[in-house]
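Taken from a larger complex, these chains appear in their original positions, while the remainder are omitted.
Labels run A and B following the written order; every chain starts at residue 1.
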Amino acid sequence: MHLPLDLLMGRLPLILHVMEVVGVLAFAVSGVVDARKQRFDAVGTFVVAFATAFGGGTVRDVLLDRRPFYWVDHEGYVILIFVMSLGASFVLRVVSRVASERTMITADAIGLGLFSVTGTSLALVAQMTPTVAVMMGIISSVFGGVVRDVLCNEVPMILRDRSPYATCAFVGCCVYIGLTWLQAEQELALLAGAITITAARLLCVRFGWKLPS
Amino acid sequence: MHLPLDLLMGRLPLILHVMEVVGVLAFAVSGVVDARKQRFDAVGTFVVAFATAFGGGTVRDVLLDRRPFYWVDHEGYVILIFVMSLGASFVLRVVSRVASERTMITADAIGLGLFSVTGTSLALVAQMTPTVAVMMGIISSVFGGVVRDVLCNEVPMILRDRSPYATCAFVGCCVYIGLTWLQAEQELALLAGAITITAARLLCVRFGWKLPS
């Protein structure tokens, strides 16, 4: 009864808000890049970018029974993504040839880190146990990318190679949970968890680390 | 506070009801045709037809937190679709060779138009902003077809070609929103929006109009 209140009060909401904004845009970009590869038109690009950006968070909110959804309260981002999708047909036509894969993986890693810890944190606020909270975190961050890949009929990136992906989210969520357990500042715990995930993911890709299959 | 009441009263519910019936059947047919192509058995055909017909509306209701679902209140359609699926193995075996693609695109265009505006309208009734309402409309109409294509392991039709699809829904939803903004009769606005979408979609297919990729 006490923990959730502390979480709701304080600066946590603001931090969560900022992190979700960055994560939304990061995932949206990865959706736009992927949609462009499929030569999808502007509105189609928007649909993929929208699903990628808000898919994970929306499923998390449905599972936690939270309303209204993030994108319902912040339609500014919906419009921003739409404009981005319109511009994308011009901007990314160049990018997609040069840095496509790298751009996607980086944007994806940022979203992965942010959504994992914010999802875990919101699950804790909703009185979920640590184990379930970690699940919720992984679901929040992985689901958007899976929807993006399924919509583009690609093998989901989380399955395409054995390079750790959900694994990074899992580790970072445990870091976050651990720090929370140690009564660490929420802001510190969230940032530490997110940075752990993003860094781990990027290092895994950079050095081609693979998990044993 | 006032708008939703006006919407709930009046003849809107009846119109919405009729439109959803037509849309449900149109999507169900497209599901049956697709399932037949996959030589799926009767119950399997039903599963695909059911998902195609009710998938979009169900997701919309989950997002808007509306209960009970349309198909829970109108199980007559569930049974009708089931009978259709049983008959389909005989009926469509012929059709699927002759008009399959054309049948699917037409049925799909009708469902697209109807579900887009009804979804948008129901979102407005649920106090959503115009932007979010348009999103809900597109989700309602596009999701059923996407589920159908994913279940049949095809590239979703909305991605298969650059022929405008979500784009048509988007335009029609804007027409509907615009007319609503102009205080037009709900019935008029809904019909105008739906007809715009269906006509636009059919014209795009007929004349092979493509959006720039």
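Keep this in mind: contacts are C-beta pairs under 8 Å (C-beta built on N, C-alpha and C of every residue); 3 or more make two chains touch, one makes a residue touch a chain.
Remember, it's a predicted structure, so these values are computed and weren't measured experimentally.
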item: Copy count of the single sequence across the entire complex, 2 present; value: 3
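Everything that follows uses one rule, which is that only the chains that are shown with their structure count from here on.
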item: Mean-CA-position distance for chain B and chain A (Å); value: 29
item: Of chain A, residues touching chain B in the complex; value: 38-44, 46-47, 50, 58, 62, 67, 69, 71-72, 75, 78-79, 89, 150-153
item: Interfacial residue positions of chain B with respect to chain A in the complex; value: 62-63, 65, 128-129, 131-132, 135, 138, 142, 146, 150, 155-156, 158-159, 162, 164-167, 170, 210-213
